[in-house]
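Some chains have been omitted; the remaining ones sit where they do in the full complex.
Here the chain labels run A and B in written order, and each chain numbers its own residues starting at 1.
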Amino acid sequence: MTYQTKNLTPTTYHHQEVLQIPTRGKPLTKITSQIEPIVRDSGIQTGLCTVFLCHTSASLLIQENADPDVLRDLEAFFADLVPESRSYYHTTEGPDDMPAHIRTALTHTSEQIPVVRGRLALGTWQGIYIWEHRQRSQTRQLVVHLSGNA
Amino acid sequence: MTYQTKNLTPTTYHHQEVLQIPTRGKPLTKITSQIEPIVRDSGIQTGLCTVFLCHTSASLLIQENADPDVLRDLEAFFADLVPESRSYYHTTEGPDDMPAHIRTALTHTSEQIPVVRGRLALGTWQGIYIWEHRQRSQTRQLVVHLSGNA
């Protein structure tokens, strides 16, 4: 699905795309390479990219993109910080659901990255991730919003 | 209070409103229905909505909007994670003030939601909340900023 609107003037654009991302039973999935072509195809040179996740039991995260051990440590830390063994009121959707909501509150539902000279202004070590907090594979919906000057 | 500015061209708008929200002694107050009419009245079809909270002892949160038990569990988890019984240097504003600052650091001062086809692109289960971390009722100030194409 793609919703796209461009101004009639050559200088100001708002551009949106909706992505469906499967999270195949692993907690952190890098999505940088799925966002970059949307930025490039928008033609925006100076602007802002917002990535928004339409869910309350998964997160967006900008994190280290090189060593997979960082991702293992992140997942292990959060599993210990928000244990399934804790006593919760909200249990109807399974033991991993309330921890997923808390992990989402502790992290982020959206990320904002400036677009500088037509590219995301990510640092050398920054990657964009979707963080699945449920144990079963899910398909998660993202909205990518771009605004700026071409 | 309403600050509103619209471009002379028909296509690009920046629109702002300032809200005062009382938090009546309960931690989480849903404010989705107070943001939605601002989006609708702005006339923006494709854009971005930013909600910004002007305080350091309360948070904004996008969370599950259906089961009140989720809100009880969120509050209970954070009360345990950041206990008032911990020894703090900053105690002059009462035992709940420093925990409130830490809870704010762990959550969010602003939330961004794309506007798609004139509506907030919230998922089915997503609601926007103000999370009061002080024990007394407060009135909290929010700035809602919208940019986009009508």
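To be clear about the criterion, a contact is a pair of C-beta atoms (placed from the backbone, for glycine too) under 8 Å apart; a residue touches a chain by one contact, two chains touch by 3 or more.
All figures in this text were calculated on a predicted structure; none of them were measured in a lab.
The complex is built from one repeated protein sequence; 2 chains are visible, and the structure file as a whole lists 3 copies.
By our rule, only the chains that are shown with their structure count from here on.
Centroids of subunit A and subunit B (each the mean of its C-alpha atoms) stand 20 Å apart. Those residues of subunit B that touch subunit A in the shared complex are 9, 11-12, 45-48, 61-64, 67, 69-70, 72-74, 77, 81, 106-108, 111-114, 116-117, 121-126, 147-149. For subunit A in complex with subunit B, the residues that touch the partner chain are 3, 5, 7-9, 12, 14, 16, 18, 48, 50, 52, 54-56, 81-82, 86, 88-90, 92, 98, 101-102, 104-106, 108-110, 112, 141, 143, 145, 147.
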